[in-house]
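Let me give you the structure first, and then I'll get to my questions.
Missing here is one protein chain; the remaining ones are kept as they sit in the complex.
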Amino acid sequence: MQRIGVFVCHCGTNIAATVDVKAVAQALANEPGVVISQDYQYMCSESGQDLVKAAIKEHNLSGVVVCSCSPRMHENTFRKAASAAGLNPYLVEIANIREQCSWIHKDIASATEKAVVLGKAAVAKVHLNTPLTAGESPVVKRALVIGGGIAGIQTALDIAEAGFEVDIVEKEPTIGGKMAQIDKTFPTLDCAACILTPKMVEAAQNEKITIHSFSEISDVKGFVGNFTVTIKKKARFVDETKCTGCGLCTEKCPMKKVPNEFNMGLDNRTAVYIPFTQAVPKVATIDPNYCMMLKNGKCGICSKVCSVGAIDYKQTDRFVEQKYGAIVVATGFNPIKLDKYDEFAYSWCPDVVTSLELERLMNAAGPNGGTLLRPSDKKHPHTIVFVQCVGSRCDDEKGKPYCSKICCMYTAKHAMLIREKYPDTEVYVFYIDVRTPGKNFDEFYRRAVEQYGVHYIKGMVGKVSPKADGTIDVQASDLLSNEQLHIDADMVVLAAAIEPDKTARPLATMLTTQMDTNDFFTEAHPKLRPVESATAGIFLSGACQGPKDIPETVAQASAAAAKAIGLLCKNSITCNPCVAHSDELMCNGCSACEKVCPYGAITYQDKEFRMPDRTTAIRRVASVNPAVCQGCGACTVACPSGAMDLNGFSNSQIMSEVDAICK
Amino acid sequence: MQEAMIKRAKELLADGTVNRVMGWKKGEFVYDTTPAVFETAEELEKEFVCNDFTQANLSKYLIKESRKEGKILAFLKPCDTYSFNQLLKEHRIIRENVYVIGIPGGPKLDMEKIKAKGISGILDVKNENFTLKIETLYGTETMPFYEAVSGKCADCKSKKHVVYDELIGEDGDVLASRRFDMVEKLENMTSQERYDFWRGELSKCIRCNACRNVCPACTCENCVFDNPKSGIDQKAAADSFEENMFHIIRAFHVAGRCTDCGECSRVCPQNIPLHLLNRKFIKDINSLYGEYQAGADTTSKCPLTDYDTDDCEPSIVHERGVE
Amino acid sequence: MQVNENFEPVIVAFCCNWCSYAGADLSGTNRLNYPTNVKIIRVPCSCRVNPIFILRAFQRGADGVIICGCHPGDCHYTSGNYFTRRRITLLYSMLDFLGIERNRTRLEWVSAAEGAKFAAVMNQFTEDVRKLGPNRRLEDLRCRKQ
Partner (left out) sequence: MNKNEKDWIDITSGVNVRKCMRCGKCTATCPSYAEMEYHPHQFVYMVEKGDIEPLLNSDSLYKCLTCFACVERCPRGVEPAKVVEAVRLTAVRKQGNNHLIPDQIPAMLDDDMPQQAIVTAFRKYTK
């Protein structure tokens, strides 16, 4: 026989003003199984909790119903109190008679009546509650960082610093990401390579960090604390362990007309290549799309010149499986393609470039050795026009609806650097708004205007038309003087919007994490949990979560690392005990539950059963991994036989609530 | 046809490909056929039958049969192959243990329709050029073939075998049937008319469970209506509510899985058009979530365990049809 | 049908823990009234609502059943409410097919921030059900009150 205690809270006058709490306590005292029913001023106060604890001990209660505020408020408080008194915390139910009763009703009689019904439903439910124990699952002390840009590197360094093993998976032949392509950084104008490459080297040398370059994630299984990830190490046709990065093969390779991705296709590289001098790992990679040996078996020069015999034309993709406790996503961003913007002539005029291309044009390791020259005729440009918001803040399918955030600042940087290096150059910046929130950011922008004489014009460029004489006619509006302008420019630089990397969406599917419509990863809470995804054990670092500049990215990378370290520090994690479970005797093995499970928590196995006629039969039955299940209950409805049920919200519990309410 | 089937079955038994044969067994009367398993050539010779009355869908029996020792030969009509496929998809049948021979389907005949013509003492029924020649104790009677075609065959959706190891006879095509006409007619009634119609039908239910037991989608180890732990177990409907409840929940549990084989209505001793409930779900699924035929393959996702982010809202029920 | 002026419908509302139950709490916090007829049952996700529960409610004397969940795309469990939407659409369509009044059942998306919407939905739904009168088409006579 159940021995249930009912505790009705006044909540000062919050409840007592509209609900006759004494009447509620009295009415519930008559419910079956209820052995004590009392009311109190503030049930959540320490003395209120003591009242509950004392009653549990004195009456040897088997269940507790607290009629009070929302369970979202104090369910945990009363569960802890019950636990302290030796009662399983999951034998406590809350009847919400404040938010969902006293606060919304005015008539005392009907509000009291409703409170009684809600109380009865809770009593009916608690009759069927079972003691639940939160399970524990171990944590693998190793983290995976997906993406080896500045975000991934920073996260990996921080986690390694805390003493945990970290693997970085980078899809390109080298880590470094976008920051490696950038010339100078705002607002300090220090050289990007000078601050990034030491970090890359540090990552390579840290014995806790393993770098899987030229690799991708091909499969993710498991759950927080215990992910199993398959990493595809793409064939680079060079033995990483042997290659010394001497670069002799790249010098001798006869195939020299391969567009150089690192320089945004502004110059060429060889078929066997090292992306840039400071690449980490400094290992050559053969591009199978251009290598003549791989395409038609003729050449083999690199193999001949390699003194350590690192070239291996027969290399194939390899798959590595590894277990991780935490995963940090740092997949970064790319500038959008601009081929849909005919008005800016980007597709057919070489002197119309994106900002990232300009970074390479101005970089000492870039195609022109750091001298700013027009790509078309290698002449010095004397008039340069910058166009802001190309594809950002666009309401149509061509662009992105959001502000890309970094363009205002890097454009100010470009304008300033050009004016400093080439004072004879006129620089115009067409802007819609100049957005410079950030430490020393607005000062930086003002310096571009005041000190460097950059012409900032409020208005948008409508049309860019290359002319026969090699100059470019830029037709734009100046909204403040309300006139249309024509500028004869030598170069046009477009601040292209940025978008998440294309690999992000398939990755989100593998990780079962959420994404917004723009393919940015969604954080668990925009304010309070900004570096965690809603899926436990998956953390977000850098621009994969939203547009960010370098300081913000590094800050978030460290924050994500801190969260991952917090997880890895634990030996085990407590699971939510309100999870689904399958009654094997009833399960048909039809897989319906498996298909609706968003977490992949359900697996099937063939099990031997003794049948009523004493024979044995092998049946396919479902089992739920309680560490993975989050307790949504989708499977319980997909299951036609009713084999699947949910702890804490079982079929019979919910039906008993229904019955109590409808009675 | 029957001869060819027996011949092939004997061959497969003889060469050890299979050790049992699933087919239909002769009864006392020509129209009295029962699904049966045969183990020897002699049994086949003596009792195996395939005629205009062998309507029963054999797929469901293969759930148990495919778990036994050795391989079983099953003769499946086109409609049965859909059920078979659906059961494969749900891991209910072990494919390796079944040798499927596709045989041509109906139209099969419904004895009740012949008897309804006042013909009794029936000894034999022969189809001659779509006229039925019926030998009775009282002499020979005739009636048009199509007037005796069973309900499930009249609305045939497909003559295509979706799964088989070999075929006897030609394979057919998916047909453009008018099977949703009756559902549509009901949809166009008023709410009160629909209520009256279904009350009239479902109140006839005697909860014999024939529909459930024959249904190839109802294959639960233990039905929720038999399980005291489910909270809704009931042996017989005690109230009109329970009549409704049983059929709503049964239709819901097979929604997206029902291949529309028509067995439920065929076996109903009270002649309740239960297939209309299933067809309503099929019609809704087709119109709201895209054409879907359960059992047409073994890989597609069942509409109820799938979703699209742009799915319609339930308010669509309010927006269409008649209140 | 005889319309009873004093008819007070019994309404069962299944609310998902993360959005709609919190939305209901918010309408309380904001003191937004809705009728006492509505009694809320907390479920982890709207996809936990089994059609059996809905029928059970009608059997035991409910006059209206409403399910509330997170807006599509916002499900705490990423996809639960998408399944709900399909299941419940088909179920409601079936109930309609059987001649059960359409306005006795409803599905609404209410976020944790939509306290006002929650109250408005409940006011509207209660009115709609009140107009329909007592549930007679899907009731169990053994459970009838009076």
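Residue numbering begins at 1 within each chain, and the chains themselves are lettered A, B and C in the order written.
As a working rule, contacts are C-beta pairs under 8 Å (C-beta built on N, C-alpha and C of every residue); 3 or more make two chains touch, one makes a residue touch a chain.
Model, not experiment: these values are computed from the prediction.
Put simply, the hidden chain is in touch with A once you look at the whole complex. Among A:Asn30, A:Asn482 or A:Thr517, only A:Asn482 touches the chain left out of the display. Among the residues A:Ile432, A:Val449 or A:Ala555, only A:Ile432 touches the chain that is left out of the figure. Only one of A:Cys394, A:Val449, A:Met510 or A:Ala555 touches the chain withheld from this view, namely A:Cys394. Checked against the hidden chain, the listed residues A:Pro375, A:Gly462 or A:Pro551 yield one contact partner: A:Gly462.
Contact between subunit A and the unshown chain involves residues 343, 389, 393-396, 399, 432-433, 458-463, 475-479, 482, 484.
Here, only the chains that are shown with their structure count from here on.
The chain pair with the larger count of C-beta pairs in contact, out of A-B and B-C, is B-C.
One simple way to say how far apart two chains are is to compare their mean CA positions; for subunit B and subunit C this gives 36 Å. Taking each chain's centre as the average of its CA atoms, subunit A and subunit B sit 49 Å apart. With touch defined as above, residues shared between interfaces to two or more other chains in subunit B number as follows: 224, 230-231, 304-306. Looking at subunit A, residues 596, 638, 651, 655 sit in touch with two or more other chains.
Considering their complex, residues 183, 186-187, 191-199, 224, 230-232, 238-242, 244-245, 248-249, 251-252, 255, 277, 280-281, 284-285, 288-289, 303-309, 311-318, 321, 323 of subunit B touch subunit C. The touching residues of subunit C, counted against subunit A in their complex, run 10, 12, 17, 21-22, 24-29, 31-34, 36, 39-45, 47-53, 56-57, 60-62, 76-80, 83, 87, 119, 143.
Those residues of subunit A whose C-beta lies close enough to touch subunit B in the complex are 585-592, 595-596, 604, 617-620, 638, 640-643, 651-652, 655.
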